[in-house]
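One protein chain is absent from this view; the other protein chains keep their places.
Think of it as A and B in the order they're written, each chain with its own count starting at 1.
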Amino acid sequence: MRPGTARAVLLRLLAGLGVMWGAATLTFIALQLVQGDQVAGVLGTNSLATPAVRAQVIHEYGFDQPVLVQYLHWLGRLVTGDLGRSYQLNTPVTQALSGQIWPTAQLAGAATLIAVVVSVVVAVLTTGRGRRVRSAASGAELVAVSVPAFWIGLIALTYLSFKWHLLPGAGATGLSGLLLPAAVLSIPLTGILSQVLREGLDEALRQPFAISVRARGVGPTALVARHALRHALASLATLVGWMVGSLFGGAVLIETVFARPGLGRVLLSAVTSRDLPVVSAVVLLVAGVFVVVNVVVDLLYLRIDPRLRTPRSA
Amino acid sequence: MTAERLLVAGHDAAALDERAWRDVRGREVGLVLQDALSSLDPLRTVGAEVAEPLRVHTRLDRASTDRRVLEQLAAVGIPDPERRVDQHPHELSGGLRQRALIATALIADPPLLIADEPTTALDVTVQRQILDLLERLKSEGRGLLLVSHDLAVVARIADRIAVMDDGRIVEHGPADRVLRAPEHAVTRALLEAVPRGRRATARGAAAERGTAGGGTDTTSPSASVGVPLVRVSGVTKRYRERGGRTRDALAGVSVDLDAGETLGIVGESGSGKSTLARVVLGVLQPDDGTVELRGGPWSALTDRRRRDQRRTFGLVPQDPLAALDPRHTVRQVLNESRGGVRLRRRDHDEELARLLAEVGLGAEHLDRRPAELSGGQRQRVAIARALAGDPAVLVCDEPVSALDVRAQARILALLTTVQRARSLAVLLVSHDLAVVREVCDRVAVVRDGLIVEHGPVEAIFTAPQHPYTRALLAATPRLPGDEDEAEIAPVPTEEPTTGARR
Partner (left out) sequence: MIRRPSRVALAGAPSGIAASVALSPPGRRLRGSPAVWVAGAVLALLVLAAVWPGLLTGRAPNDTDVAHAMTGPSGAHPFGTDRLGRDVFARVVHGARTSLTIGLSATAIGLVAGALVGAVAGFGPKLLDGVLMRLVDVLFALPELLLALIAIVVLGTGPANVAVAIGIASVPNYARLVRAQVLVVRGTEFVEAARVLGRGRTWIVLRHVLPNALGPVRVLAAISTGGAVVTGAGLSYLGFGPGPPSPEWGSMLVDGQDFMQDAPWLVLFPGLAVAAVVLCCSVLGRAMRGRTACARGDASRGRRTGGAPASSTPATVAGRPARPRPPTEGPRRSAPTPRSSTSATCGSPSATAGPRPRSSTASTSTCGAASAWRSSARPGPGRARRRGRCSGSPGRPRR
């Protein structure tokens, strides 16, 4: 690894830490804003609690300390990996979440895989084609991106699972149970990826170097495969932030539609019951994933585009 | 494009299908495009790019391919090819990149090389080197189809010239004949439009006032007589590069501009000439040194105080399309420079029409937007805007380099007319020696932020003192008719590393 690259990685990681800190602060502020409810959250529906019990809870959770102290405690606990206890489940948050991460990761991973494969195929097949092919493709992409995926999920569930019994229905586990939700979740992703890839390819093919390459006797397929695709991949990097968010947001809804376990469902019940430690843990987790994925993509990007490796060029 | 018959190396190209064409491309015909930075795949190494035709057309193994690539790179004059093969296009300087691009076109040894504006993006000295290379290739027996807008470039190497206009070849013949005795009006117009720098020195008197001299202290002696209009003394402008280093775009430049004179600032890209213009305009603050206006402070003023005096300067930009707000009509553009004077609409329109007439436009252009004008018309609007505030100094930053040859000639003529009619002082920044020679009284040659030579235009062009000036002059392509100039021996210069400054 060149020193420049190492420095870039370090900088990005630092910046990532900054984002994590920001996210932690944000959730702390949210916690403060609903502090009154927090006590109720801890006490749960047990509204018969005496003022003494209330006071004890306030003291135990440190709600009576100055805000700054609470903030520092909060940060200190986070650094040591202690995300607090869920008010609702009365278990450590880490424990409440740990079992839920894998199903969501599975879902998101499968959806990404489907989206990448389909979109690369579609983009390569539709680039440099006539206007009809292009407008058909971009129309399809527009629909894929626009139509709410969770609604498609509902429809698909009705017909594919319940009416035609082609696929296992809601609540199913295993690979076959993963297929439908992942496919549905991948729809908007596929739409956007293929659109961006195709435009990237088109853009690359419009570059003067495409003419040079053709003038060397290279055929159109080899031009796309050897030259243009790499340029188009570079344009995907910016999408990553969007993809992380899209997958997560989509997963929350898709998990609800398909009654799958996962972070989405935990988050929803936490939001409903104002179980802030769980909400903030999810926030930090998602921000962390975002940061890591972005750093990885940045590194990939450095590999793809050599111009980024040299500190300066003309 | 249609053709009755297109023969390539004895094959009837019209009968070729895509696959057969691919055999022709690269092997029978090599192509060199304008800008190697975008004509080479920026994501691949130079070696991979040069080797590609071999991969397509031959079955050489890896080792011999690599060897051929190194040989070819050396053959086009790239020093240290072992290092260069693993670099990417952006790491090479402009000249080396262009050589690498030529290497990609040559490696499969095509008998015909098509070069489409091969030197248009390059500085003159580099252009000279690339043209030398192309000439050598031609003399080695390769056919060369050179496409260029620049007659002087073509004149340098071509045996035959075909002049095209509107998709037709209007004149075709031996280079000598076409250049010396053009038959078609288009050819004549093109030839006339090439700036030769042989202007009648009507203002020779003004030119006499300057003196030749090297070094950075180029304060003209007339300064002692009266106060110069603009005095630049010891101006330094530093830029911070990525990685914390600094680079002096200007390193202690001193120059005077007197009322009514035209001063040319000449240099290659990155020499700092545009920075100088911007410092004079007061849009860049010098890090060191001062600019004085009519003996009073200028660069030392606060931006707000400077604002009232800004009308002393008019700016003629390089690229009028970028320098005009796309949302504004010509009327709005001109109004912007007229300050708060309110007139009745009729008088107002008359005044704007007068202004437009002065730059050769009609009142019908008032309600057009820049996108609806041609390049020359846009530049005229920009000039009208510069004149609207009734300035004393016109700062022209590469005023014609974005224009085609004929528009260039007209805009230069317009600038000269306006300058005389209003007796303006003009600071003309250009990379183009011929343009400077045609318009200017005095010239300052800038390199790496320093004025290396300075003096009256005739002195600089006929008896250049500094080796860099001589190299610049020698590198400038000329039409054969201009060769009566004393031929100045080229001084070998190291190639400016515009592409890989680090």
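Criterion: a residue touches a chain if its C-beta (ideal position, glycine included) is under 8 Å from a C-beta of that chain, and two chains touch if they have at least 3 such contacts.
The model shown is predicted, which means the values in this text are computed figures rather than measured ones.
J.: Would you list the chains present here that the left-out chain is in contact with?
T.: A, B
J.: Pick from B:Arg19, B:Arg62 or B:Arg240: which residue touches the chain that isn't shown?
T.: Candidates B:Arg19, B:Arg62 or B:Arg240; residue touching the omitted chain: B:Arg240.
J.: So one chain is hidden, and I want to know which residue out of B:Arg67, B:His172, B:Arg307 or B:Arg420 touches that hidden chain in the complete assembly.
T.: Result: among the candidates, B:Arg307 touches the missing chain.
J.: Check each of A:Leu78, A:Val93 or A:Leu157 against the chain that is not shown and name the one that touches it.
T.: Going through A:Leu78, A:Val93 or A:Leu157 one by one, A:Leu157 is the residue touching the chain not shown.
J.: Touch as defined at the start, partner being the missing chain; which of B:Leu145, B:Met164 or B:Ala421 qualifies?
T.: B:Met164
J.: For a quick check of understanding: of B:Arg136, B:Arg294 or B:Arg369, which residue touches the chain that isn't displayed?
T.: Considering the complete complex, B:Arg369 is the one touching the chain left out.
J.: Mind listing the subunit B residues that contact the chain we can't see here?
T.: That gives, for subunit B, the contact residues 1, 34-35, 37-38, 42-43, 90, 117, 120-124, 149, 163-167, 186, 189-190, 239-242, 246-247, 249, 268-270, 272-275, 278, 281-284, 304, 307-311, 313-315, 317-319, 321-327, 336-337, 339, 369-372, 374-376, 382, 385, 389, 397-398, 401-407, 431.
J.: Name, in rising order, the residues on subunit A that touch the hidden chain in the full complex.
T.: Answer for subunit A: residues 11-12, 14-16, 18-19, 22-23, 26-27, 30, 33-34, 138, 141-143, 145-151, 154-155, 157-158, 162-163, 187-188, 191-192, 195-196, 199-200, 203-204, 206-208, 228, 231-232, 234-242, 244-250, 252-253, 256-257, 267-268, 271-272, 274, 276, 279, 282-283, 286-287, 290-291, 294-295, 297-298, 301-302, 305, 307-308, 310, 312-314 touch the chain left out.
What we mean here is this: only the chains that are shown with their structure count from here on.
J.: Show me the residue ranges of subunit B that touch subunit A in the complex, using the header's touch definition.
T.: For subunit B paired with subunit A, touching residues are 18-19, 22-27, 29-31, 33-35, 38-45, 52-53, 56-57, 88, 90-91, 101, 104-105, 108, 241-243, 498-502.
J.: In their complex, what parts of subunit A are in touch with subunit B?
T.: These residues of subunit A touch subunit B: 207-209, 211-219, 222, 227, 230-231, 234, 304-307, 310-314.
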